[in-house]
Structures are given as C-alpha cells and as structure tokens.
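Every protein chain but one is kept in place in this view of the complex.
In order of appearance the chains are A, B and C, and numbering begins at 1 in each one.
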Amino acid sequence: MNDPRLVLFALTALFSIWAVMARSLLTSAIMLALVSVTVSLIFFDYGAPWAGVFELSVCAGLITVLFIGAVSLIRSEEEKHPESRARFYALPLAAAIFAIAGWFYLPPFFAEMAGWARPGTGGGTIGLALWDMRRQDLLGQVLMLAAGVFVIKSVFPRRTEK
Amino acid sequence: MNLLLIPIVLPLVSALALLLMREKTRYLKEVLASAAALVSLLAAANIFLLPQQELVYSWLGAGMNFTLRADNLSAFLLLAVSLFSAAISIYSFSLPAKGSSKWFFFNLLMTQSFAAGAALADNMVAMLFFWEGLLVFLYTFIALSQDTAAAKRTAMKAFLINGVTDLCLLVGITITGYIAGTMSMNEISHNKLTLDYGWSVFAYVLLLIGAVSKAGAFPFHTWIPDAAKDSSAPFMAYVPAAIDKLLGIYFLARASVYLFQLNGTMSLILMSLGAVTILVAVMMAFVQKDYKRLLSYHAVSQTGYMILGIGTLNPVGIAGGLFHMINHATYKSCLFMTAGAVERQAGTGDLSKLGGLFRAMPLTGLCFLIAAAAISGIAPLNGFFSKELVYKGALDTGYPIFFWAAELGSFLTLASFLKLGHSVYFGSRPEELKDTKEAPFSMLLPMTALAAICVAFGFGARLPIENFIGPCMVALNIQTPMLSGFHADKLYFVSVIVILAAVINHMLGLAAGGGKPSKSSDHIHYAPVLKEAYALAERRAFDLYEQSMDRVVPVFSLLLFKVDRFFDWVIDTVPSRATGFLSGASSRFHNGSYPLYMALTLAGAVIYILLAAGNGGLK
Amino acid sequence: MSSFAMEWYLIALLMFIGFYCMLVSRSIVRQLVGLEIVSKAAMLALISAGYWSNNLVFAQALLITMIVIEVVVVAAGLALLVKNFRLHGSADIWKLDSLKG
Partner (left out) sequence: MDKALLAFLIIPLFAAVLIPFAARYRPRMADILANVTLLAGLANLAWLALSPSMIASEFANLPGDGLSLLLVGAIYLVGLCVTFFSAWFLDENLPNRPAYYSLLLVSVAAMTGVVTSTDFFTLYVFVEVLAVTSFALITTDESFAGVEGALKYFFLTFPASALIIVGLAILMLTLGSLSYENLRIFMSSDIPAGPVTFGAALIMLGFIIKSGVVPFHAWTPDAYQGAYAPVSAHLAGIVTKISGVYALIKMATLLRFFDGRAQALSEMLMFLGLLSIAVGAIAALRQKDFKRMLAFSSISQVGYIVLAAGLGTPLALIGAVFHLFNHATFKTVLFLNSASVERSAGTTDMDKLGGLEHSMPWTSWTSVVALLSTAGVPPLSGFWSKLLIILALWESGLRTYAVLALLFSIVTLAYFMVMQRKVFFGKKTAAAESSPEVSAPLLAPAIVMCGLIVALGLLFPYFYTYLKVVAERIII
C-alpha cells in the first residue's frame, strides 16, 4: 500500500462512491469531475501524458460542463420528487461486501492473468501510433463527431414554424 | 432453343399467354392455340425425321439427369400427340359447347405440353412429373368443360381413379429405380429386369396398373363413360380417345418389353386383362343409347386389343398393339368429332331422337362411315390391319381362346356401330331435325383429315408399318419380322364371317325392335341372363370407384375423423395450453420495468463471466 | 500481491460501484454518472494493461479515441435525457414502462 498509484486508485473509488451517494445531482456532477481528475492523475503516473491531458480537458472539463448544464435544466423538477435514499446508503455496505468477497478471488485471478502477459515492444511516439497504426480509428472519430453533431441536430431541431 | 424443347415449352408458354387474354376476344385464343399446336406438330415431325436426339440437363446436382430422349418410339408418339393436338385445336375453333374457351385451350395446350414431356422423358422421375401434371389438367379439363355439378363430380372421379393409379405408378417407378440402380429407362433397357423375385414382380405390376389405367382399361375405365356425358366432345376426342391411349400403351410397351423381361404367366395375365376389357366394355357399348357414351365404351374396349397385342409378347402382337394404338386414336378421335358435330348441329346425342342425318350432313356421315368401318375391322381400312396383327399374335401364343374373345369383341363392335350408324345417319329423319345443316368447315377439316388417314393407313398399310411401327420396334430392341404384305387367308375369312354375322344380328335386332334402329340391341340387352347383369351395371354395381365411394369410404372416413380428433387434441390443445402458459409468463415478465431488465442483463453477464472464467483456460 | 493485481482489483471495485449505481438509481442523470464511472474503470483497465505489457503508446492511442467516443455518447445520453424531460416532465427512468407485454 505504499504505492502512490494505489492511493490514487483508492481515491477514485472514494470519489465515485461519493458521486453516487450525493444527495444533490450537482454534487454528483462535481464528484464525477473529481473522479476524472484522479483518473487523469493515474494516467500521468503511468507515464501516459497524452491520455492524461485529454482526460483532464475533455472528461473533467467538457463532460462536467455538459452534466451541469443538464442538471440545472431539470433540477427544479427533480428536487420536488427526491428519490428514496435507502438504496444509496446501502452502497458502502454493498461495496464493502464486494471488496471483501472479491479479495479472496480477484487478486489471485488477476495475478495469474498477469503471468500470461506478453510484453510488447513499446517505443514509438503517440503521433506515429495514432497516424500509422490507428488510422481507421481516426476515421471512426470523424464519423463519431459527425454522428454527435447530427444527433444533437436531430434531437434539438431548429423549429421553423412553431 | 433445342428442338426437343419446342413441343414442350411452346404449348406451355402459349397456354400461359392464353390466361392473360380476356375472355371476350374473338378467335384470338383459337388462333394462338392452333398456331402453337401446328408449330409443335412441325417440330415433332422434324424430330421424327432427324436421327435420335438427346437432351441432358443435370438435375439436383449430380446423380440424376433430366433427360429428354427422342428415340423412334418417343418421336413417333410425340408426332401423334402433336397431330391430335393440332386436329383438336382446329376442330374446337367454332365449337361453342366446350366451356370457357380460354380455359379449354389452356387445358388443351397444357395437356399437350405435358404429354409431349412424358413421351420424350427418358428419366422415369421426369416422366412421372409430366404424368402427374397430366392428372392435374385432366381434372381441370373435365371440371371446366361444363358448368354443372355433374362435371365437377366426374372430374373428381377421374382425378381420384387416376390419382390412385398414378400413386401406384410412383411406387412402382421408385422400386424399379431402386432395383435397377438407375432411373434412366435407356440404361435399364441395356440390362433388363426379370420377374424372378417378388420385388420386381411387385414393381412391374404397379407400373402395369399405372399404364393400363392411363389407357383406360378395365377396371379403371369407369370415369370415361361418365365423362362422355359430362364433358365436351373435343375433350373426349382428345384425352380419352387419343392422348391417354397413346401414353398408356406407350408406357405399357416400354414397361413390358423395354424395361422388364416378362415371363409366360405375366403374358397370360396381360392377355386376359386385354380380353376381359374387350368383352366387358363392348357388351356395355352395345346397349348404349347415347352417341358419345357408346363411343366411350368402345374407347375402353379397343384398349383391350392393344393390351392383348402387347401381352402376346411376340413381335407380331406387339407391332399390332402399337399399330392399333395409333389407328384407334385416329378413328376414335374422328368418331368423337362426328359426335361433337352431330351434337352441335342437331342439338342432341340421344340415338332415339336422331336419324337420317346423312343427307343433311353428308361429309360428317362419310367420315363416320369410314371411321366406323375402321374400328370394326373391315378391310381394307387401317383397323383391319392392326387387328389382323393382334389376332395373328394371339394365335401364335397357342391360346386360341384369346383370338376368339377378340373376334367376339369385333363382332359386337361391328354390331353396335351398325346400330349407331343406322340410328343416326339413316332411317327416317325426325321432324325436329328438318333444318339440320352440315357442320362448319373448321370441324370438317380435322375430321376428314383423320378419316383420310384411316383410309391411307388401310390401303397403304405398308407405309405406316414400315415407317412408323418398324422403327418403334427397333427402338424397343425387338427383331422385326416381316410385318406388312402378309395376308392370312384363314383370318381374312374369319373376319368376313364376323361381318356377316354382325349384319345378320343387326337385321334380327331391327326385326325384334320393331324397325327402330336405336332399339336394335334390345334383343341382347333384355336376353334372360344378360338382363339382370345389365341392370346391375346400370346401377354401377361393377364400378369399383362408385362402390368404394358408397360403402368403404364413409366408414373409413369416420374412423379417420375420430383418429384425427384425437391427434388434434394431442397436437392442438396440449401444446396450446403449454405455449399459452409460457407466453403468458413471458408477457408478465416483460413488464417494461427498467431495473428488472438491468438486473437481468447484469445477472446474465455475471453468470456468463463466471462460466467463461471457470472454463476459459484459467483455473 | 503484485501491484497489477491490486490495481485490477480496485478497477473491479470501481466497476461494481458504477453498475450498482445504474441498477438502483431512478434518475437518468445518476444513471449517466454510473455509466461514466464504469467507463472510467474500463479506461483504467486499458491503460493498465498497456502499461504492464509495455504497450503504453498503443494504449494511449486507443484511449484518445475512447475519450472522444465517450464524450459523444454522454452527449447523446444527455440529449435523450433532455428530450425525455421535455416529453414526460421527469427524468425518472423507472417510470418508463409503457412498452410491455
């Protein structure tokens, strides 16, 4: 437990429990942003700065903004009918049961899996990797972005007549 | 397109095209049908003149070939089929009493197409396909020829009788193919099957049933007289008189000579069947009072000669059978045509109401005279020569009883035609028929053509025997003896005696019937023992179909109904309860609740992952 | 206990939390929060696998694409949420049970 990365992992779990249990949706959204921040820190710790930067800017930034926007749109209605909290209070208990039960099975399973690892060559730069090996994914990204634009256009059409 | 396909495909396509036409168009349908039939006739003639042709399509991958094969016999048969189609389609041009002309010509062309296919097919499965197709069009042909319930009933009768026997044929062909290891008739003929063991006897008997019932022999003939009453003259002239005889006898010859090596017992059975058919049918024919019905019994009776001829198994008899087949088709078709013409012009086919029409319809009368003389075996018309060959064949087997049966049949045939001819064309003309006129040209043309063939095949009997029957015998792998130019003095005198006897009989009958030609058969009809027999026959006591329909079928169907209800309960009520329960449970489960669905999905995923991890190489 | 196994253990825990959230919460927003947590866990799994198999660059290349996908998916989800809110006046996914049978 002296590995700082594991501390960050634990912190992520903590923030996510908080995000799930928070009474207010706004708090949830902010906790989610914190989860993203810790995840991006983990990325930095792994030595994956590009992923970390993307995570920090897009997930912690853009998605949080989207969340907060949506939450503020529906908050008034939501607060009139708050949902029953009992199920959420059970989360720490459930997580603890899972953690303890899993402690006996999961780490040995993963440890054995790690034994099967086939180390790759590594090397190369992120730009080359993206452009040379993952060119189709870039095409997929373009398609995804186009799809996103059309989804928004379709769900929120510009109403000309009404 | 291959020449062999034309006689099959052209009528088929034309028939389908006919269906697209409107009922109102005048003569368009007739012209199209006649043109298709004539072109097919030309193609058939071409096929006949060319050397043997073969067309092979592999079918269902390997293993089974769809083969059309025009050997001499098939080509000859194809020629005959096409000839009669052409004649009938022209004959029907201006005949109103044929039902809807669209459907009439559709059925005619379809029948032609399938008959041509059955004649040409070498593979027995392909032949069976065409054969069964004919069955369908037999039904529609009769059912659509008149708009009456009786027509439907007769159609069903014909369909059932032929359906059952076709089923026998199907089983027979299957067994034959299984025994021989091939479905190709040509291949089987190189290594003929023998009747040494049970299965092959069984197979042959089934094939025999299929063939003779197609030809309309006793006891599968009973639908033909009914059809004579309930359908049209062209149908009678075309299907029972021509096509069915041609195909039935063709396949009988194929089966008996080409596929199987028969033995003496089977030969006796065949000849007996032939003799019984001749006598039973001609006895019935003799007393009929209706033009077409009388002819229809003769159509049955004449089949007996062909079966007898082929049953002799000697070359002369077989040649006689085949020659009689084509002769019979010619004159019987012609006779039915005259019947249709008389019916159209005089409005009735009842013998007691007809009379003295020769003056009014001289050409029809002449055709009738020629054809009647031919069927009665009066020299030198074609019927004489083919019958002589059959007699000779029967005598050669050493069982003269068959010869005498055939001669007795001949006597009664002549007697009944004397009666028919006398009552229709001679004697005094009834008042109602004063204005009767000659039949139209389109009816006379095929009639006279067929009568001319009767004469030509008689006077020049050498020609058909050498050009048609001889090659057929070659195709059947039979050593041909000297067939033509043979004049057996003894036989000739016997037939002269028969003719004289028939004339004397007719005189007697006239005297007994008070000078009414239509009653000239009454002295035999009401003779002591025969009277009861005829009365029973009138009540259809000898008709297997009617008897089974009356006695066996109701009991059987009741039984089946009970069994059916039981199975219905087992397969209907029980599963519907079970599925009803299950689908009810399913519809209660799919209640639209998101958390339930999510829980299901996640639980399913967890179980899957546990199973995969447990079996996936780890642990 | 290797560090890898420990990391993946925590990733599994994270995933459990996310799915638990999706299972029990009625609000569509919280459903999306759960979804986000699960996909964070999946991303961590991917980068961790890349790190321990010396394929980090490759893993990063995949991750960038994944993040783009995630943004669009979440945006689509929020769009559906807003549309649902406009039509039904609530953001409660448990109330959506008109399609059944």
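Going forward, a residue touches a chain if its C-beta (ideal position, glycine included) is under 8 Å from a C-beta of that chain, and two chains touch if they have at least 3 such contacts.
In this text the structure is predicted, and so the values were computed from the model without any measurement.
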item: Chains still shown that are in contact with the chain withheld from the display; value: A, B, C
item: Missing-partner contacts on chain C, residue numbers; value: 15, 18-19, 22, 28, 31, 35, 38-39, 41-43, 45-46, 48-50, 52-53, 55, 58-59, 62, 65-66, 69, 72-73, 76-77, 79-81, 83-84, 87-88, 93, 96, 98-99, 101
item: Chain not shown, touching residues in chain B; value: 579-580, 582-584, 586-587, 590, 592, 594, 596-598, 600-605, 608-609, 611-613, 615-618
item: Touch list for chain A against the chain that is not drawn; value: 112-114, 116-120, 134, 136-137, 139-144, 146-148, 150-151, 153-155, 157-161
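In this text, only the chains that are shown with their structure count from here on.
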item: Pair joined by the larger number of C-beta contacts - A-C, B-C; value: A-C
item: Rounded Å distance between chain B and chain C, as computed from the means of their C-alpha atoms; value: 79
item: Multi-partner residues of chain B (at least 2 other chains); value: none
item: Residues of chain A whose C-beta touches two or more other chains; value: 109, 113
item: Partner chain A, residues of chain C touching it in the complex; value: 1-14, 16-18, 20-21, 24-27, 29-30, 32-34, 36-37, 40, 43-44, 47-48, 50-65, 67-72, 74-76, 78-83, 85, 89-92
item: Touching residues (chain side chain B, partner chain C) in the complex; value: 587, 590-595, 598-599, 602
item: Interfacial residue positions of chain C with respect to chain B in the complex; value: 19, 22-24, 93-94, 96-101
